[in-house]
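This report concerns only the one structure given below.
With one protein chain removed, the remaining protein chains of the complex are shown where they sit.
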Amino acid sequence: MPPLAWYALRRVAHGLVTLWFAITITFLLLRLLPGDPATAIASTNMDATMRQELLTKYGLTESLPIQYGKYLVQLVQGNLGTSFSQSEPVSTVLMARLPWTLLLTGSALVVTVAIGIPLGVVAATHAKGALDRIVQVVGVVGQSLFVPSVGIFLLYILGLKLKWFPIGGAHDENVYGIAWYLNVGWHLVLPCASLALVSLGSYVLILRSTLIESLGEDFCVLARAKGTPERIVVWKHGLRNALLPTTTLLGLQLGFMVGGSVLTETIFAYPGVGRAIYESVIRLDFPVLQGAFVLLAATVVAANMITDLAYGLLDPRVRTA
Amino acid sequence: MRAQRLIRVCVIGAVGAFLAACAPSAPSTQNAAAGSSPSDTLTIATTTDVVNLNPMLGNSRTDSWVTDLMYPRLLTVSANGSKEPNLATKWGYSADGKTGFFDLRNDFAWSDGTKLTATDVAYTINTIKTQKPKGNVVSGFMSNLDKATAVSPTRVELQLNKPDSIVVPEVGFWMTVVPEHIFSKQAKIDDFANASDWVSAGPYRLSSIAKGQSYTLERVEPYPIAPNGKPTLAKVVFKVYPDVNTEILALKKGDVDVIANALPPAQVKDLKGTSGISVTEVPGLGFTHMTYNMKRKPMDNVLVRQALAHAVDYKSIRAVAVQGQAVTANSSPITDSLKEFADPTLKEYTFDPQKSKALLAQAGVSNLKLTMIYSLQDPVIAAWSSMVKDSAAQAGITIDLKGMDRNTYLAKTVAGDYDIYAGSFAIMDEPVSNMALQYLPDGAINYSQVNDPQLTSLIEQAQSTIDKGKQKSLVQQAAGYVNKNMIDNIMYVQNLNVAHSSKWDGFITRPSELLSIIDPASLANVHQK
Partner (left out) sequence: MSIVLADLETEPVGQQESAAGATWYAFRHNPMGLVALGLMLVLVLVGLGAPLIAHYPSGFTSDVLQSPSSLHWFGTDNLGRDIMAEVVWGTRISMTVGFCASLLAVTFGVLIGMLGAYFPRADTALGMVVDLSLSLPVLPLMILVAALAGPSLGTIILVISFFSWPEVARVVRSQALSVVNLPYMDAARVLGGRHRWILRRHLLPAVAPVITVTVVLTASRAVIAEAGLSFLGMGDPSSWSWGRILYESQQSGSMTSDWWTTLFPSAAILLLVVAATLIAIAYNDARNPRSRED
């Protein structure tokens, strides 16, 4: 088999193992830490027998290996279980929320890359100059921001005072057709900006330093010696090289963002999976929590697999590693 | 090279297809409500999402607000804290007290055309009794109930195995009536999500849901309690804002018309002063209290409990932590919210650290160290807990504050694992029932862990008599007993403030956050100025 195919196969296997790992960790954490869902659902007049009945119904009285085995079997069949508190299948509960988180983090990533690359190039080509310093400041300050504060500030200024954007939510009620998509985009601006500001910070800084390094490498010196215009040296040769490690970084960033979106979703009333996780933690709704972590891990695994495959495409050295 | 480019395109295409598949899609105009405009749509903000729409299961506050607009209660509560007719016109007991009854209105109907009759009421009661749906509070009142029967389309009779003055008013208020012809099709109520095709008795009916975001209800006609039988609003929309700060911004901007959850005390002043916004005071029906675990020494000694009670600065707590939006409870479990049963002669314990010291010395207790548990989910209690700690220190009492997440807090409460418990009840609506739940040895909310034969006897007598006069006398005796022996430190009744846009008029205010200004009667009556 050609090295690229081997590489792809290895990455897929790696992804599956990662998924299994995330599932197991969540499963164990939920069952080994204190607290039981029956208490969370309990009304004040729930006596001991009722609590036991509930726990039995949820399958929480069986031994740990049995619970684990049953859960894995269920998962392989595509069944995420039924929510303890909502009496609905977990997949229904989560599939209503997951797309919003994907939209939010996906658009934040796109914005990060779209703004980050030009900024990184500007900084690297004006290394040690004024423009470089400005970009560095933007980068450093960006990754030091506390998302809820930024979010509420944006809502206050751009939402309430200037009235340019809506205050929270993913879309309005009475909108249909094409207008609905525009409406979603309008609601997406502020939450996406909050998330993007923070991830832009670290992205720009890392891109800048890898680009500076690759621009100083021999192959760029050779290109300049050949008389290639500086613009092409930077964008075609230097950037191509610098993007490789930063692409892997994007995969990591996605993982961080998808998990960190809980704060953004809370402030902006964005109905994503991060907020659903928070609410399920409060209610100790194990199936929803497990399902949410499975989905999140799957998303991150998929994203990492895609970036790794892209990396393998772009960089032949990796395939033979 | 070309292969690479091809692979690249395929990868991007696959990603795009995947995203398109799980992307949310725009709703079509087929679901559009005909002819509704902003002037007859009321948008209500809430901080908690809907958990489930089955009124027979345990529900969050938002669930109740939504389902109350579809499933009626038999009784409601008036401004002075006593029960009022809603679906039921008359209620009470037979002479021997072993049969309870509700006489119903005959003009309620379900939105699918079926008439609402006593069959629905009896079905609801019996199903709760037999299936004990998870989280349902009403089943706790049904211990002496055998069965409910619809003796006529407008009369339900409850067969009791012994006289019980609590069942009728409590079932009447806490239970919402569901359509028998829909719910009886379910094998197990616990598994019924009630997530679509709603059948409502009015004034409004769910028409669409955007999970985690908004819940839209539309008018149901006729609705007997609305002016001229027609609810004034075409649509009611509940919107979820997990953060109260964002919620307030939305109200100020005009994205929402009402904030349903009670305002944090610190924001009342600011919102009152904002033009375009009105703040309405909603009387509280519950109270906030601390209990001293009487199963643990030295709290079993009345002198120690009284000492602890004198080491609390009640006035400052009300002034600062609750921003003056609370009233004293006179250290009595029957607060002034229940005007008919409250005893005006009872007085609140004074803040007197010297007296505390004297009482402790008298009891022979020194260097008292106790832990106090409270839920971090309750911001007001979290605020004054440090005040309690500081004032107790003035009396030489050390209190170790243990704020905890709600689930740990619930677990410890149930297990009785605390020295001091701090918490609040939102609705304590029925005096006899309240006393029974709180002070009988096996009472569901006996957080004082009290087992006092004298108190028990008074309460049990009140439970078994249906004579209002006798009930009142017994309840007042019991409340006085609790006050004198400091069995429960009732600190204050918090009045709630809700905010709404000044454009709207016609709200009817009822006590407690559950009813507030958004109960069915109010929402069927509200209109733009």
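The letters A and B name the chains in turn, as written, and every chain counts its residues from 1.
We adopt the following convention: a contact is a pair of C-beta atoms (placed from the backbone, for glycine too) under 8 Å apart; a residue touches a chain by one contact, two chains touch by 3 or more.
Every value quoted in this text rests on a predicted model; they were computed, and no experiment measured them.
Asks: Using the contact definition given at the top, list the shown chains touched by the missing chain.
Replies: Per the touch rule above, the missing chain touches A, B.
Asks: Of A:L104, A:A223 or A:V281, which residue touches the hidden chain?
Replies: A:V281
Asks: Out of B:L87, B:A118, B:L233 or B:I248, which residue would touch the omitted chain in the full complex?
Replies: Final answer for the missing-chain contact: B:I248.
Asks: Which of A:I25, A:V73 or A:A114 sits in contact with the chain that's absent?
Replies: Only one listed residue reaches the unshown chain, and that is A:I25.
Asks: May I ask which residue of B:P38, B:P379 or B:G416 touches the chain that does not appear here?
Replies: Of the candidates B:P38, B:P379 or B:G416, B:P379 is in touch with the missing chain.
Asks: Which chain B residues touch the hidden chain?
Replies: 243-245, 248-249, 263-267, 270, 316, 319-321, 323, 376-377, 379, 382-384, 386-387, 390, 401, 403-405, 407-408
Asks: With the missing chain put back, which residues of chain A would touch it? List them for me.
Replies: These residues of chain A touch the chain that is not shown: 14, 17-18, 21-22, 25-26, 29-30, 33-35, 136, 140-141, 143-149, 152-153, 155-156, 160, 205, 209, 212-213, 216, 252, 255-256, 258-260, 262-263, 266, 274, 277-278, 281-282, 289, 292-293, 296-297, 300-301, 304.
Here is the rule we go by: only the chains that are shown with their structure count from here on.
Asks: Quick one: in the complex, what on chain A touches chain B?
Replies: 34-36, 39-46, 50, 54, 82, 85-88, 93, 95-100, 102-103, 106, 152, 155-156, 159-160, 163, 166-171, 173-178, 180-181, 184, 265-269, 271-272, 275-276, 279, 282-284, 306, 309-310, 313
Asks: For the complex, give me every residue of chain B touching chain A.
Replies: 4, 7-8, 11, 15, 19, 22-24, 26-29, 32-33, 36, 49, 51-52, 54, 57-58, 132, 134-137, 139-140, 190-193, 195, 208, 210-214, 216, 237, 239-243, 245-246, 249-250, 252-253, 255, 405-408, 410-411, 414, 437, 444-445
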